[in-house]
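Worksheet: one structure, shown below.
A protein chain is absent from this complex, but the other protein chains hold their places.
Just so it is clear, A and B label the chains in written order, and each chain counts residues from 1 on its own.
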Amino acid sequence: MTSTQNVATAEQKSRFYSFSLGWLGLLALILLWQLAAILINKTIFPSFTTSIVAALHLITGPIFETDILPSIERTLEGFLISAVIGIAVGMLVGHYKSARSWTTSVFDFLRSLPTPLLVPVAVVIFGLNGHMVVATIVSGAIWPILINTANGTSTIEPTMIDTAKTYGLKGRSLFLRVVLPAASPQIFAGLRIALSVSLVIMVVAEMLGGGSGIGYFIANAQQSFNINGSYGGVIILAALGWIFDTSFLMLERRILSWQRGTVGGSANA
Amino acid sequence: MTTAIPTSANKDLGTGRFRKNRGNSARSIGGIVAAIVIWELLSLSGAVNKNALPSPPSTFAALIKNFGGLSKSLFGTLEAWVIGMLIATIAGVVIGTLVGRSPVADAASETVVRMMRPLPSLALIPIAILVAGLGLKMTVGLVSFAAFWPIFINTRAGVRQVDNRFLESGSALGLKGLELLFRVILPAAAPLVAGGIQIAISIALIVTISVELVGGTGGLGQFVLLAQQANALSEMFAGIIVGGFIGWLLNVLFMNIVDRVLPWRTQGEIN
Partner (left out) sequence: MLEPVLSINHLQVSIRSRDGSMNEVTKDVTLELRDHEFVSVVGPSGSGKTTLLRAASGLRMPSGGEVLFEGRPVTEVPKGMAIVFQEYNKSLFPWLTIGKNVAIGAKEYPQPERVTRVEEALEQVGLKGFSTRYPWELSGGMQQRAALARAMVSNPKVLMMDEPFASVDALTRNHLEDVVQRLWAESNFSALMVTHDVGEAVYLSDRVFVLSARPSTILAEIKIDLPRPRSHLETKQMHRFVELQAEVLERVEEAGRESVGLPDDL
C-alpha cells in the first residue's frame, strides 16, 4: 500500500515538475520577446506588454462586436457545415468499397487544392461578405474530416459489423449506432485538424475580402500602419486558436470517455 | 503531453489504406471523368452563377494559352516553397531531436508547443510584411515558420517515444553518441518525422500562396487574383487547376520517396 502511494506521489511530483517547466519555458520566450523589443526599439516591433495591452484594448472596444464576433461565428459555421457533410459523405465512402474507388482520385485532387486559391472564386460567387468566408472555410475544412471518417469507417472490425447485423441493425441505424461511434476516435482526430484549418482559412479569406472580421481588421491595421493594432489582432487570434483547441479537447475527452482502456491497454488485463 | 499530430495525411502514412485500396484504377479514372462531366453540366445549366463557372473546355484552353505565364508563376511559388521547406525541415528535425532527447528541454517546450500549434500562422502575414517588407525573404521566413511546427512536434514525439528496447539493444551492440542517434534513434523516429514533413508540405504551399494573394508578390496566388480582378474566369480556373495539381504532385512524390526510403514503416502515428 505505502509503496504504491510513494509511486503515486513521485509521479505527481514529476508531473508538477514538468508542468512548471512548461510554463517557465513560455515565460522565457515572452521575456526574450520583451528584451528584444526594448533593445531593438523599433515601431514595427512592439514589446509583449504593449501587444497584450493592444489586444485587451481591442476586446473591450467596438471591434469586439464588429469584427471579433463575426469571425468566431463564421469559423464555427464553416466548421459545423464541414463536419456534417464530411462525416456523412466520409461514412458512405468508407463503408462502400465501390464508392471509395470511384471517388479516391477526385477527392485526392480536391483536397490537394491550396484552399486560399479558392478565395477569388468564392468572391466571384458570393461577393465580399461573410458567406464567402464560410464557403471558403468549408472547401478546406471538409477534407480532414471526410478522409479521417472514411478511413475510420473502412477499418472498423468486421466482427463489429457482423454483430450489428446479427441484432438487425441496418441502414440508418447501422450508421448512426455502430459505424459512427466505432469510427469516432478517428472522426474526432479529423475534426480537431478541421477546427484549426477553419480558423486559418477564416483569417486569409477575411484579409482578401471579408468586408469585416478580425482578418480584415489585421490587414487594414497593417496598411494604415496601426502597428499595435495588428499585433493585438494576432494575439487575439492566437488566443482564439488556443481556446478552440482546448475546448475541443475537453469535449472530445467527455464524448470518448468510453475509450479508456480499450486503446493500447486493451481489455485483457 | 502533446503527442504527434494525427492527421488524415498521417493516417495515410500509417496504414496506406485509403491509397492502396484503390483496387480498380478504371473506376478511379471513371470518377475523374464523371467529375468533369458534372462540372460541364453545372457550367452549362448556369446553376451556380452564370459568370462564375467557366466550362471545362474553356478552362483547358486557357491553361494551354497561358502556359508560359502559368509556368513562370508556378516557378515563383515553388521557389519560396522549396527554400522554406528546406529551412523548416532542417530546423524542425535538428531542434526536434535535441529537445526530444533532453527531458528538461522537452518539458520546457511543452506549453510553448501547445500555444503555437493552434496559432493561425496566416495571421502573421501582415506583421511579416511590416517587419520584412514584401519579397522573397519575407515569404520564405513565414513559410519556414509555419512549416517548422509540424516537423518539430512530430520529430520531438518520435525521438521521445523510441522504444527503450531499441536503445538497449543498440547500446548492447556498442553503439553510442552520434552512432546511436543515426543508427537507432532517427530511423526509429523516421516514420513520425515523415508524417510531420507530409503535413508541412501542404501547410507550406498554403502559406506561400496566401502571401502571394495578400501581398501580391507574384506566383500562382497573384496569377489567380489578377485573373479574378480582370474577370478572366477561365484563366482563374486554369490557375486553380495548376495549384491543385502541384499540391497533389508534391504529396505523391513525397509518399513515393517515403515508400522507398522507409519500407519498414508500419506506423506513422502514435496515439
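Note that contacts are C-beta pairs under 8 Å (C-beta built on N, C-alpha and C of every residue); 3 or more make two chains touch, one makes a residue touch a chain.
Predicted, not measured: the structure shown is a model, and the values here were computed from it.
K.L.:
Let's see if you follow the contact definition: name the visible chains touching the chain that is missing.
P.N.:
Result for the missing chain's touching partners among shown chains: A.
K.L.:
Among A:51, A:136 or A:184, single out the residue that touches the unshown chain.
P.N.:
Touches the omitted chain: A:184.
K.L.:
If the hidden chain were put back, which of A:160, A:176 or A:251 would touch it?
P.N.:
Here the residue in touch with the unshown chain is A:160.
K.L.:
On chain A, what residues meet the omitted chain?
P.N.:
The list for chain A reads 157, 159-160, 162-163, 165-169, 178, 181-182, 184, 258-262, 265-269.
Everything that follows uses one rule, which is that only the chains that are shown with their structure count from here on.
K.L.:
What whole-Å value do you get for the distance between chain A and chain B if each is reduced to the mean of its CA atoms?
P.N.:
Chain centroid spacing, chain A to chain B, equals 17 Å.
K.L.:
Quick check on the complex: what are the chain A residues that touch chain B?
P.N.:
17-19, 21-26, 28-29, 44-45, 97-98, 100-106, 108-121, 123-125, 143-144, 147-148, 150-151, 154-155, 186, 189-190, 193, 196, 199-200, 202-204, 207-208, 215, 218-219, 221-222, 227, 230-231, 233-234, 237-238, 241-242, 244-245, 263-264
K.L.:
Within the complex, which stretch of chain B touches chain A?
P.N.:
Counting only chain B, the residues touching chain A are 5-8, 11-12, 15, 17-19, 21-24, 27-32, 34-35, 48-49, 51-52, 104, 106-112, 114-115, 117-127, 129-131, 202, 205-206, 209-210, 213-214, 220-221, 224-225, 227-228, 233, 236-237, 239-240, 243-245, 247-248, 251, 271.
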